[in-house]
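Here the complex is missing one protein chain, while the rest keep their positions.
We just call them A, B, C and D in the order they show up, numbering each chain from 1.
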Amino acid sequence: MSAQDEKNKAAASSPIVIVFFVVGLAVSLLVGWSIFPKLLYSQKKQPIDFSHSIHLDAAGDCESCHYFREDGSFSGIPELSNCVECHEEAQGEDPEEIKLIENYIEPNKEIPWLVYSRQPDCVFFSHAAHVNMGELECKTCHGMIGESDHVEIYEENRITGYSRNIWGKSIGGFKSNTWDRMKMDDCAECHDEHGTRQACFVCHK
Amino acid sequence: MFPFSFEWHWDIGHMVFHGALWYALSILGMGLGYAAIKSFIDLKKGGHH
Amino acid sequence: MDSALIPEGVKRCSFGKFALWIGFWSLLMLWALAGAGVCWLKGLNQTNLNDYFGFGAWITADLAIIALGAGAFFTGFMRYILGIEDFKPIINFVVIIGFICYSSALAILALDIGQPLRGWHIFWHANVHSMLTEVAFCISAYFMVLTIEYIPLVLENRQLDKIPLVHHFSHNLHHIMAVFAATGAFLSFFHQGSLGGVAGVLFGRPFAFRQHFAIWPTTFFLFIFSAIACGPCFTILVTRITELITRKKLVKQNVIVKLAKVSGWLLVGYLLVKTLDTVYWAMVTLPNMGVSFMDMYPESPFTIWILIAELGFCGVIPAIILITEKGRNNNLLLIPAAILTCIGICLNRYVMTVQALALPVMPFDNFVNYIPNWAEWVTSLAPFAYGAILISLSYRYLPVFPQEKELNP
Amino acid sequence: MSLGRRGFLQFCLGAGAGITFSPLPWKLMDDSCIWSQTFRGLPIEVPVPPVGEVNIEKSVCTLCPGGCGISVRKVKNRAVKIEGTEGHPINDGGICILGVAGLYQLYGGARVKSPLKRAGNRGEGKWEEISWSAAISEISKKLSQIRRNGSAHTVACISGKDRGTVPQLFKRLLTAYGSPNFISMPSSEDTERLGLKLMQGEDASVGYDLENARYILSFGSGLIDGWGSPVRVFRANSAWREEAVKGLAKVVQIEPRLSNTAAKADQWVPIAPGTEAALALGLAHVIVKERRYNKDFVMNHCFGFEDWTDNSGKVHKGLKRMVLKDYSPDVVSGITGISASKIVAIAREFTRAKRPLAVCGRGKGSTPEGLQEFMAIYALNALVGNINKTGGVRALPEVRTTAWPAVARDAIAKRGMSQPRFDRAGTKAFPVTESLFNQMHTGKGAYALSALLIDGANPYYTAHDKTAVAEALDSIPFIVSFSSHMDETAQHADFILPSHTNLERYEDVPTPAGLNVPIIGLSRPVVDPEYDTKHVGDIVIALGKSTDGIADSFSWDDYESLLKETMGGKWDTLVREGYWKDESYSPAAWSSGFKTPSGRFEFFATGLYKAGIRSNNDNDYLPRYEPVVLEGTSDSYPLVLIPIETTRLADGAVANSPYLTKTVADTVLRNNDIFVEVNPKTAAAYGLSEGTVAMLKTPTGEAKVRAHLYEGVRPGVVAIPTGLGHSAYDDYLSGKGVNANDVIGTVEDPVSGLDIAWGSRASLVSI
Partner (left out) sequence: MKEEHKEGAHGHVEKYKYGMVIDLDKCTGCGACMVACMTENNVPFRKDESDKLVSTAWMRVFKATNGKSYPDIDVCYFPRPCMHCEGDHGHSPCVSVCPAVATDYDFETGIVSQIPTRCFGCRYCMAACPYHARYFNWWDPVWPDKMEKALSPDVSPRMRGVVEKCTFCFHRFQRARDKAYVEGRREIREDEYQTACTQACPADAITFGDLNNHEHEVYKLKKSPYAFRLLERLGTNPKVYYMSTRSWVRREGDNYLKGEKSK
């Protein structure tokens, strides 16, 4: 056995090399848990800092703006025409309201809202089934958004283009509230509990 | 593949299939683990055969 | 140049010659990779597959090479489980062949699917009732076994073996190899069978469908049977080819002959069972579906001759050679018999894939044939190039044939 | 301490272990999978259709004259689906293949996106975009100039239709301008209207009461291959099928090829091509001979059945004598190839049946039949007395609408209008005919044209004999097209003023061909115009207003107000229901007489004599069979070529859509090769097998085709699908196969002058 081999043998059994292993482990864990999510998501601002709480006070309930149409479909995020009903003229001096009027109402341009709960196109979601038949509250899925004063920063997954809210803020995928994640597993969890239909076509199109 | 996947059902099909699969995989895992650990121990003991 | 890596006490050709040899096969590999590349980038429209032939050359190739690679698990089974020590001198080589076959099969499967990025769905969202799920799990798991079996051989390389940890590791793996081999045999039996099941459960396809025993169609058992009957023949064939190319005797004749004998008797058994199955299929299964036996062999190339070729020329004839003492001891008979057996199994896998799809089931539907295009051909044949490279590397740098020194003093 | 090889290895091992226990690989795996759902960011990204409020808008389809009610499903302002309107009197929820693919006409390729002025040579495809105002002013300047030069009558207009407000507007433009040359594209309706005028004395279209008929004798009409208002006939056919099971209805299809109609019929009578009139008269022979005709009607309400004596004392031949003498079953059998016994059997069945009906108009009815052929078939209806009866035929007058103010005609207009028509229709040559497009493209026009306006027509594609059409168009120095799409004819124009497509505009839809009640439909703009196009009515009004001396006749602000005014009291109903049906209509009773010169239903068309046609042969006034003389000899062209018309290939001015082409079998079109159908016997005789490439030659032209062997074609006949072989539009349409019209020449009907070519002599040689 050559001297070099002896040295190698010594090195192999010395604790120093374990250090390299540990360093590698630590670095990769740091990358995986902390740097990766920062790189994965880009941060986008909503076009207008909308306050749900003010509007909820004024409108009274969620259904005033987010309503069902006669054909059973759900209106989702209101269109500009809903905004115009109250904001044709400025009601105060809030710069966000001025932005709304100048940038969108006057040129009659729809507001390009970034939708936190937007699901991939293959997902069929029936608000009627969940709200009317399932009697779920809005917050079960949408959380406390109705009471918020400001819209949060929209974090967009650079690969998929969907909001971070779908996967959940926790990169590990852990959740503590029902509204923390909106992945298929979260839908399935509730469907399982309630024994509602399990066929794929219930939620997919 | 895993019991926490929502498609999982605790029925005969899943239990037999995945039972066999995980059984085989664990044997492989344990075998490899055994060989690895044994090698480190052998190394510590030194000696060559 | 690379002499330090070459096992002690054996002779190998010059590095230049070796590089030239590897270079030739690498070119073929590159061609195949180009074929694979266009399929991945542009999609499967780059092939001649179509809606009537969802399965084609690739699945045929997959089924065939996995059947051919069955020598690995079956020899392992005989060596480790049945404890037949006769096969010890060839076990390394058999593992390499198996490794080549199974890794090729996995690569081709990755090509064959329309959305490779989602290939993991087959594991994650597994449908346990699907034969293909069983195939995927078993092949992957068995591939792990083959890797585990191959690793110690790699680690026995002269230079690697000098590292104590590596040496211990390979020794320890060797030590418990029987456990792996047993697991491998278990997995392998199942996936050979489930590959047969893939065809046999298609109750919408009279050509493929077979009666079930418990949850398995007869093809499940027939595929296992045919694979273990044919695998050893392929091992013999590859060994002889290696010997021809290296111009050395690498394995003692008794090993080869024993393999041939095993293969021969298994083939006889298989042919009996297969004939029974075919008769039952023709007399009972098909008439119940409203079709006659000859309806299944309507047009060229799918005439009755394809069945005669499969079971007669490539079944009965090699079986007779292999079970006779004289036949298997005579290289001039043994090699053609091995070749015929291998062709036979490929034919069987081909008809179970392509012919099963070619025959229209709706009376007003058309008979359509399918011919693979270049991308399918090169990728389906790539395992030859890949195999040549891997065998050459292993042969040159690893102590594959324990009898080599003795036979080539 | 240095890293070293060993250390690096350890580091990698650690990193590997760490990564495995971090979300990174698993999240990436999931994300890449989601990414693979759309391939976001790549050129192949899969579109995600935006959601929104759904609206259903009712309109009427104008892709064919069928007049079906359509409901367009819209998501916000996008039209996403066309469906048939439930409860609509014509189609009751059903829709045809072309209609359901209608969105391609709107959103698909080959739209003309703004007014264009030719920049290169004719047909070269070089265009210059031009503003609407510039285009209108340039064109009206040109028209004004022609008018000033005293050649107003040399301006012509070709329109796809001749009924409805848009064609009327064109007519008005020409009248005020001083040209009699309004030309509508021919169809079998032309002959039928002509025949009806002669036999029944009504200026109306023929209404077939298919819904109530129970024995349908179809002389080659593609009843379920797009004839008439297609969906309506499909429904009638379904009703017949239900009745047929109970033995209460029967359909007999007389046709050389087993078309879909023939296949669905209860009996297929494979007749020698072009001999339908002979068969009709042969049937008449049996009916007359066996005295199976309706005695009340024939004796009391018909003229020309028996021989008759005119004022000068000359005895004229009646139908009876003629058919008994000339059309015995044996003679007819020789002509038609149908056995005499079969002829007798059909005649007996026809007369014995409850509510029998003879229908004519070959295929979809896009080619006129000979006038006397129509009379022969129509005479069968008269013989069984089902004129103006339930389950029979009837004269269907135009729905009355508010009349427009009279056209102001200045001196130039009057002079121009007094000129004979360019196509000699209504002149001594063809006194009974209104318009003859074929006289133009066969070069028989009375004088040269100096300008042409084309709307809703694509003669360069739909007319027989492409070379002749090209020559005709090329000889006209100034052509304006109003096409929404870059079709073959628009390609040869000098200006294209693109009009709105079907879903972008208002238009009244007059009673479709063959319908049994008068009805008007209203086509409405369902979406905003996609491109810088205008309503063709608005363009005509604008041209009228800006052309010298004719502005007074165009006082309307726009087409919409014109339409509203025209529809008057019907407008509200039209808007609400999408259609207005004349509930008060019922066919006149026999006792009220007919408006013919004799006051009776005329087998002997005295109207022809009155119009100035003089002949010593009484047969010229009677229904008769005259063999059509096809160009070429049977030596060099031993086969007979006939067209195959199906709903899966639109062959009119509205081109096929790629959706339709997709449904076409690979025995019709494969790659860019068209297949012609030949009987295996014929194929064997000419050495052809399935798929053989062959040269199809006719006196008019030749084309490379492939053979498809089909037992459903009469031996000796080659059948070619129509609707393929476009050279214009986009890559989805052009270059596919052969245009059947290119290899079919023209044949002039001696009486009407219409092009009645239903086929051609042909040879088929494998190459």
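Keep this in mind: a residue touches a chain if its C-beta (ideal position, glycine included) is under 8 Å from a C-beta of that chain, and two chains touch if they have at least 3 such contacts.
All of these numbers come straight from a predicted model, not from anything done at the bench.
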The omitted chain touches A, C, D
Touch assignment to the omitted chain, from D:P89, D:G426 or D:P680, lands on D:P680
Of the residues listed, D:K58, D:R648, D:H726 or D:R761, which one is in contact with the missing chain? D:R648
Touching the absent chain when the full complex is considered, from D:L143, D:M185, D:L210 or D:L258: D:L258
Against the chain that's been left off, what residues of subunit C make contact? List them. 43-45, 49-55, 112-116, 118-119, 121-122, 125-127, 129-133, 136, 198, 201-206, 287-292, 295, 356-357, 361-365, 368
Please output the residues of subunit D touching the missing chain, sorted low to high. 36-39, 44, 46-52, 73, 75, 78-84, 91, 93-97, 99-101, 103-104, 106-109, 111, 224-225, 230-231, 234-235, 237-238, 241-242, 244-245, 258, 260-261, 263-264, 268, 270, 530, 646-648, 658-666, 669-672, 679-681, 711-715, 730-732
Touching residues (missing chain, whole complex) on subunit A: 68, 70-73, 120-122, 124, 126, 128-129, 132-133, 197, 199-202, 204-205
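Assume only the chains that are shown with their structure count from here on.
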Comparing the two chain pairs, does C-D have more C-beta contacts than A-D, or is it the other way round? A-D
In whole angstrom, the CA-centroid distance of subunit C from subunit D equals 63
Centre-to-centre distance between subunit B and subunit A (centres being mean Cα positions), rounded to whole Å: 37
CA centroid of subunit A to CA centroid of subunit C, Å: 48
Sequence positions of subunit C contacting 2 or more other chains: 164-165
Residues within subunit B bordering two or more other chains: 5, 43
Note which residues of subunit D are touching subunit C in the complex, please. 29, 32-33, 35-36
Can you tell me which positions in subunit B touch subunit A when the two form their complex? 5-6, 43-44
With touch defined as at the start, can you tell me which subunit C residues reach subunit B in the complex? 123-126, 128-129, 133-134, 137, 141, 144-145, 148, 164-165, 167-169, 171-173, 175-176, 179-180, 183, 186-187, 190
